[in-house]
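Working notes, structure below.
Only one protein chain is missing; all other protein chains are in place.
A and B are the chain letters, set down in written order, and residue numbers restart from 1 in every chain.
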C-alpha cells in the first residue's frame, strides 16, 4: 500500500512542509530508513539523523526547530510519537481487513457454521460441525478439525493445525504453523519394556485476547482441558503439555516448555528456553529468567527466580558469580591448607 | 459423539441408577467435570467430589456406599477405573475410525500405490511411487514425497511433511507439522569463509509402533539412514539430526536435540530440553534428566545423569546443592583466612 504525505497528514491531522505528493509504502526508523519509507522524530537524542536520513516523509513535533534544510517532506503534529504509533496500528488493521471472502479451493464440511464477514483462504480445511465466528480470518492451508469452535475477530494464520474439539475464543491470534490439540505425551510402561498409549480425550481451550507465536505446540488434555487464559501472550516454538493451565495476562517467551498438569498463575512472566516440570504451581506475578529450569512449585506471589534448578534471583546471581570464581576459591583453599600445614609442623 | 447412560452401561456391562437417558459427549475428572461429561470414582480419596460434581454420568464401583443423594446418573460396575480406561480407549479408536475414503481435492501421483481402507484428507499430496499401506490415514495438508513408503495402520496428522525416499512402518503415529527427512545440517567450510553444502542423499527410517509429537524435525542421513527404532516415543519440537539412531522403546521428551551420528540405545529415557552432542553412544537403559547437556558417550547401561555438562545424577545433585551454597562457602573460607592470619601473627 502506498500513501502520499498529503493523505497521511490528513489521517493524523498534521500540516505538510515540502512536496505533499511524495509517497511512502513502509515504515522506517529515522536512523536506518531508506527512500520510500515514513519515519518520525520525537526523541531529541535522534535529531542528528533528521538531517541525513533517507526517509521520504518524516513526522515531527510542530515545536521542532530545524537547524538545517531537510530533503524529506515533513508532517508537523503536536505529538510525533503518538501520531506515528497510531499510524502503525491503523496500517496493521488495514493489512488484515484486506482479506475477506472465501477463496477457491477450500474444504468446508457442510455441517460447519460460518459467521459473517469471514475470510477463508485457499486450501484451508474446516471439519464437521466446526464453528467460525464473525470477522474471523482463516488463512490458507490452515486445518480446523471436527467440532472446533472459533470466536469472533480471531486470526488463524497460514498452516495452523487445530485438532478436533478445541475451543478458540474472540480476538485471538495464532501464528503460522502452530499446532493446537495434538495428543498429550502419555504412555504407560508395559512389562516387556514397550509403552502403551494413554488415550488423550480432552481438548485445548484458548480464551479471549490470547496471542500465540509461530510453530508452537499446545497439547490436548488427557481428560478435561489444557487452558490458555484470557490475555496470555505466548511466543514462537513454545511447548505446552497436556492439562497445563496458563493464567490471565501471563507472558511466555520463545522455546520455553511447560510439562504436564502444571498450573501457571496470572501475570506471570517467563523468559525464553525455560523448562518447567510437571504437576507444580507457579504463583501469580512470578518472574522466571530465561533458560531457568523450574523443578518445584513457586508459592510466593511476585517471586523472581533464575538458574537450573531455579532459585531466588538475587541469591542465584551471587552463586553464579562465585561459580565463575571457583578456580580462585580453590587457590585460596590450597593456600590455607599450606599455611595450616606450616602451623601444624611448628606446633605439634 | 453423544452417548446415553444406557448405551455406556451396555458397553461396559454396568447397571444404571438414575435417568438412563442422560447423555454425555466427553470425559471429565470428577473434581472438575461439567454438565454433559462422564466421570468416574475409584479412589476413595476423591469420594467427597461424588456429592457435588457437575458430571452428568458417573461410573462407580458397585461396592461404593452412598452417604448422600446424588444428582448424576450412576453406572455401577465391578471395577470403575478399568471400565473408564476401556471407554477412553474405545472412544479414541472410534474418533480415528470415523475418517475413511479420499476427500477432494487431493494430489495423488498416478504411480503411487494405495492400500485398502485408507483415508486421504483434502489438500494432501502423495508423490511419485509413494506407497500407502492398508488402514493408513493421511490427514489434510500432509506432504508425502516421492518414493516414500508408509506401512499399515499408520496415522499421518495434518500438515506433516515427509521428504522423498523415507520409510515409515506400521502402527506409527506422526503428529501435525512434524518434518521427516529434511536435509541434515552439513556444510563444508571453504577458504573464503563461505560454506559449501554437503549433499544429503540418505533417508529416514521410522520403524513400527513409533509415535512422534507435533512440529518435530528428523533429518535425513548424509549417506545411509537416520533410524527411529520400533516402539520409540518422541515428543513435540524434538530435533533429531542426520544419521542418528534412537533405540527400541526409548522415550524422548519435548524440545530435546540429538546431534549428528549419535546412537541412542534401547529403553533410554530422556527428559525435555536435553542437548546431546554428535558422534557419541548412549547405553541401553540410560536416564537423562531434563535440560542436561550430554557431551561424552555414556557406556554403562542404566546410568542416570543430569546437568550441563551431564554427569552422575546423585553426585550432580550434591554439587548443584553446594553450588547454591557458594556464598556461604566463600564466607567460611574468608573466616578461615582471618583466623589463620591471627594465628600467624601470634606465632611467627
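Note that a residue touches a chain if its C-beta (ideal position, glycine included) is under 8 Å from a C-beta of that chain, and two chains touch if they have at least 3 such contacts.
If you're wondering where the values come from, they're calculated on a predicted model, not measured in any experiment.
Engineer: Looking beyond the chains shown, say which of A:82, A:267, A:281 or A:295 touches the absent one.
Structural biologist: In the full complex, the listed residue that touches the missing chain is A:267.
Engineer: Write down which of B:36, B:115 or B:257 is the residue touching the left-out chain.
Structural biologist: B:257
Engineer: Among A:123, A:163 or A:311, which one touches the chain that has been omitted from the display?
Structural biologist: Residue touching the absent chain, from the options given: A:123.
Engineer: Contacts of chain B with the missing chain: which residues?
Structural biologist: Interface residues of chain B facing the absent chain: 105, 107, 123, 125, 141, 143, 145, 159, 161, 163-165, 177, 179, 182-183, 185, 187, 193-195, 197-203, 215-217, 219, 223-224, 237, 239, 241, 255, 257, 259, 273, 275, 277, 293, 308-309, 311, 315-316, 318-319, 322-323, 329, 332-333, 336, 339-340, 343, 346-347.
Engineer: In the full complex, which bits of chain A touch the chain not displayed? Write them out.
Structural biologist: So the residues of chain A touching the missing chain come out as 26-29, 32-33, 88-89, 91-92, 95, 103-105, 121-123, 139-141, 157-159, 173, 175-177, 209, 211, 213-215, 231, 233, 235-237, 248-249, 251, 253-255, 266-267, 272-273, 290-291, 308, 320, 323-327, 329-330, 333, 336-337, 340, 343-344, 347-348.
Here, only the chains that are shown with their structure count from here on.
Engineer: So what's the Cα centroid distance for chain A and chain B, whole Å?
Structural biologist: The mean C-alpha positions of chain A and chain B differ by 24 Å.
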